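Working notes, beginning with the structure itself.
A single protein chain has been removed from this complex, and every other one stays in its place.
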Amino acid sequence: MTTAALDIAAIRADFPILSREVRGRPLVYLDNAATTQKPRQVIEALTHYYSNTNANIHRGLHTLAEEATAAYEATRSKTAEFIGAAHPQEIVFTRNTTESLNLLAYTLGARLRPDDEIILSALEHHSNLVPWQLLAQRSGAKLRFIELTEDGEFDLDQARSLFNPRTRIVSVAHMSNVLGAIAPVADLVEFARAVDATVILDAAQSAPHMPVDVGALGVDFAAFSAHKMLGPTGVGVLWGKRELLADLDPFLGGGEMISVVNREESTWAALPHKFEAGTPNIADVIAFSAALDYLSAVGMQTVRDHDYALTAYAMERLSTIEGMEIYGPPGPERRGAVVAFNYADIHAHDIATILDSGGVAVRAGHHCAQPLMRVLQVPATARASFYLYNRESEIDALVDGLREAGSRFGLSV
Amino acid sequence: MTTAALDIAAIRADFPILSREVRGRPLVYLDNAATTQKPRQVIEALTHYYSNTNANIHRGLHTLAEEATAAYEATRSKTAEFIGAAHPQEIVFTRNTTESLNLLAYTLGARLRPDDEIILSALEHHSNLVPWQLLAQRSGAKLRFIELTEDGEFDLDQARSLFNPRTRIVSVAHMSNVLGAIAPVADLVEFARAVDATVILDAAQSAPHMPVDVGALGVDFAAFSAHKMLGPTGVGVLWGKRELLADLDPFLGGGEMISVVNREESTWAALPHKFEAGTPNIADVIAFSAALDYLSAVGMQTVRDHDYALTAYAMERLSTIEGMEIYGPPGPERRGAVVAFNYADIHAHDIATILDSGGVAVRAGHHCAQPLMRVLQVPATARASFYLYNRESEIDALVDGLREAGSRFGLSV
Amino acid sequence: MPNREARNAVDLDDLYRDVILDHYRQPRNRGALESASIAAEGFNPSCGDEIQLSILLEDETVSALRFGGSGCSISQSSASMLTEALAGRSLADARELSGHVQDMLTDDGFDLDQVDLGDLEALSGVARFPVRIKCGLLAWKVLDQALARAAGEEPREYDDIPTRITSN
Partner (left out) sequence: MPNREARNAVDLDDLYRDVILDHYRQPRNRGALESASIAAEGFNPSCGDEIQLSILLEDETVSALRFGGSGCSISQSSASMLTEALAGRSLADARELSGHVQDMLTDDGFDLDQVDLGDLEALSGVARFPVRIKCGLLAWKVLDQALARAAGEEPREYDDIPTRITSN
């Protein structure tokens, strides 16, 4: 393992929840693709904010409001830097990835015409599928799907064939939350540029797990969630190229997003405020700063290396169990820290229950990717997903739990 | 003062921020209509959640997810009880009042036809105006405005005259964030029922400051924000009658809000999940429970009585200052704990700066109610607003600061 | 830490009783009745698992029934046990039994000694696994729908477990 770079014991000491017990066993938290745990630094940032500077922002002329506004805007700058955005104005804070994508579906979508086409893929999370379905219903636009290879990766030849002059939008998961597969962004951008389509990246899994530089990737918009990268719940990020964001009509109307309001019509605030209607989730945005600091201090390449090592170890150990089926790319190179699997004919939910009784938290179900389940021809999978505080011994606990499940269900283990 | 019922010293001890200093003076926080401070109970609920039960909710089969889901849904039940909703399913968690109102403007709005009419009032917060302007642009519906009396209250005769068979929606502030005026809800409901219009209450200021029973009020929908009632930022509430909510199409698409997802179309989850797409602001919703508990323990009538006493005292003391103009209803009976004013020709922002230098936090500006400023024929006002931890001596500090402002600007004080 | 292990083991053993695993591995009455008087189905949206029931009624009595669908050990064994327990019961009797089983799964105060549920008692441990209660209930909610229709009542809709009558 390449965890030499990471002092896991020190990292674990930063996460209060990791010392809790579940059903009498130490918690083994392997549900990081759903949401990650939070370091003390993030929790303390919240406490500090509410105990010292809590105020509504932007329109205040008193000291608290000034301090809160400065801290809020500082997070915006830090977020911009973290993903290589050209300017803090390109960062819009939303509730989550889902809202970021819906914002795009509503605003970009207002321009679509019947028979315009939107390209998605077969592995999308519902959050990058349903908003486009709703848009298709509103606009008459058509959805097209990139299919997967046997290994669960985008079929590039078939993908290429989908692009045509009616293609307006292509929106895909940068990293699959089920298969772990990493999308071939450069190719998609190339295909899209040729037909002048807008490229959106659902970076909900990639931003937390690997270095992401939106400038270098060459996409137009990206969306991700703070809660999946050590930050608080309730904070999503929408990044967009400044000129593209500026060109969009507003999504939600209300306080903060306006310039001049008359009874009948209004004008809009400058970016990014145009897209942040009402009182934002101030405290959590400010606390997200601490999460970004934490990840930056560790280094995103180090996070990726650690993920890689754990994923390799997990795949190796799981594949020694007879009847184990692992989905997605065969090696850890082209995938993130997500291992979805099924074990013989034991239902994924039974696996999750049995693992939980040993303190091991994994997720079971369709992982908000029902169409992908149909492609895989399974009703559900179990899924273990890792992050920077996980260690090999936790994967051993996972394997032990799986053996217990096997023996309970009468498999030879 | 009727503060006998409240042990203010004990209450203040629960709010860590109240012991901080601003520019060398004890903080006097009179900007509660913008956002309130948070008691230690709420801050600790956040710390406790992140240190013990943090997990994504609803789809988890492990212990943490189960505990987090239970706590999240318990807040929903508590919120329902707090406002007299018939069922927890009637409570949808959003980011803020603004998002709740936009959700309605998008979903109710999808049914509007050109020349349908929407009734608002002259005093609306931008958050209850701009969403309807955007809807009017999308749908061709027309906005109608209830005008104000000299005292800053709804002109009921003129209001009555606005209702007609084309009226589809009436949406007003239950309590004005500038004038404090309390809307004549019973009359509006009566007018609306006669023409079968939907009644929406912007309860952003009322839910925190007085007993609100949506059942007794007879309205159809109500919206408010946790951050204005001791809760964390990032949590809004949309309440709607169950059959009305059930009848609406979804707003945001994504995880959690679906039942069956196919590539081309999907079916929706039951209420209230249909309207909660993606990972919600779990931690803050759970911490909002502690805020509701706090307010319930004090009692909303006691909060209202305390507000009343402070408002009466503030109005009395301010009116002794020559050149002071106070906006809104003359007595505290028909208004909330908000006192907006202008002092001679000193600009509201200069007043706010001078007060801040004495530790007194008030807001100055248009208070997200530009059309109301035009009705009042002022560019801006200063505004002091109170809550359960404020006391008379803080109003004295406000008055002292105003005298300082007066003398600086050469007024006779 | 033997105590913890023990407590743990007891927990899981509570859920995965032998009877349950037996019904899961060898389901009874799997299939569908061509001549069914009523067919109904339901699914658990949180996992996508589903149950179909087809029921033959003769003289207000359940004379035959079959189940179909797919899902976890709890939902499938619960359905399998249901088919065994119901055969030959009167409509009224069947509805009472269904009420007992659902109480057993959801009501803390339910007293196992008050009623004889036979094999179905094996489901009692499910109550201690809150997220699995829905699994245990699924087949019974579908049954309720079917029996309500058989009794000429308007079948109730369940928000959390969408069910529907597919034929009668």
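Order of writing sets the chain letters: A, B and C. Residues in each chain are counted from 1.
Here, contacts are C-beta pairs under 8 Å (C-beta built on N, C-alpha and C of every residue); 3 or more make two chains touch, one makes a residue touch a chain.
Everything quoted here is computed from the prediction, not taken from an experiment.
Enquirer: Could you tell me which shown chains are touched by the chain that is not displayed?
Expert: For the complete complex, the undisplayed chain touches A, B.
Enquirer: Among B:Gly358, B:Pro371 or B:Gly406, which residue is in contact with the omitted chain in the full complex?
Expert: Of the listed residues, the one touching the omitted chain is B:Gly358.
Enquirer: Which residue, B:Ala65, B:Ala222 or B:Ala380, contacts the hidden chain when the whole complex is considered?
Expert: Considering all chains, including the one not shown, the answer is B:Ala380.
Enquirer: Quick one: which of B:Arg40, B:Arg111 or B:His349 touches the chain that's been left out?
Expert: Only one listed residue reaches the unshown chain, and that is B:His349.
Enquirer: Return the single residue from B:Arg25, B:Arg138 or B:Arg334 that touches the missing chain.
Expert: B:Arg25
Enquirer: Could I get the residues of subunit A that touch the absent chain, sorted low to high?
Expert: Output for subunit A: 58-61, 65-66, 70, 89, 259-260, 269-271.
Enquirer: Applying the definition given at the start, please give the residues of subunit B touching the unseen chain.
Expert: Subunit B touches the missing chain through residues 23-25, 346-347, 349-350, 353-354, 357-358, 364-366, 370, 373, 379-380, 408-410.
Criterion: only the chains that are shown with their structure count from here on.
Enquirer: Which chain's C-alpha centroid is most distant from that of subunit C?
Expert: B
Enquirer: Roughly how far is subunit A from subunit B, going centre to centre by Cα mean, in whole Å?
Expert: 31
Enquirer: Nearest whole angstrom, what separates the Cα centre of subunit B from the Cα centre of subunit C?
Expert: Chain centres of subunit B and subunit C, defined by C-alpha means, are spaced 46 Å apart.
Enquirer: Calculate how many whole Å lie between the centre of subunit A and the centre of subunit C, each centre taken as the average of the chain's C-alpha atoms.
Expert: A distance of 38 Å separates the two centres.
Enquirer: Check each residue of subunit C and list the ones that touch at least two other chains.
Expert: Where subunit C meets two or more other chains at a single residue, that happens at 46, 48, 131-132.
Enquirer: If I count partner chains per residue in subunit A, which residues reach a count of at least 2?
Expert: 23, 349, 353, 364-365, 370
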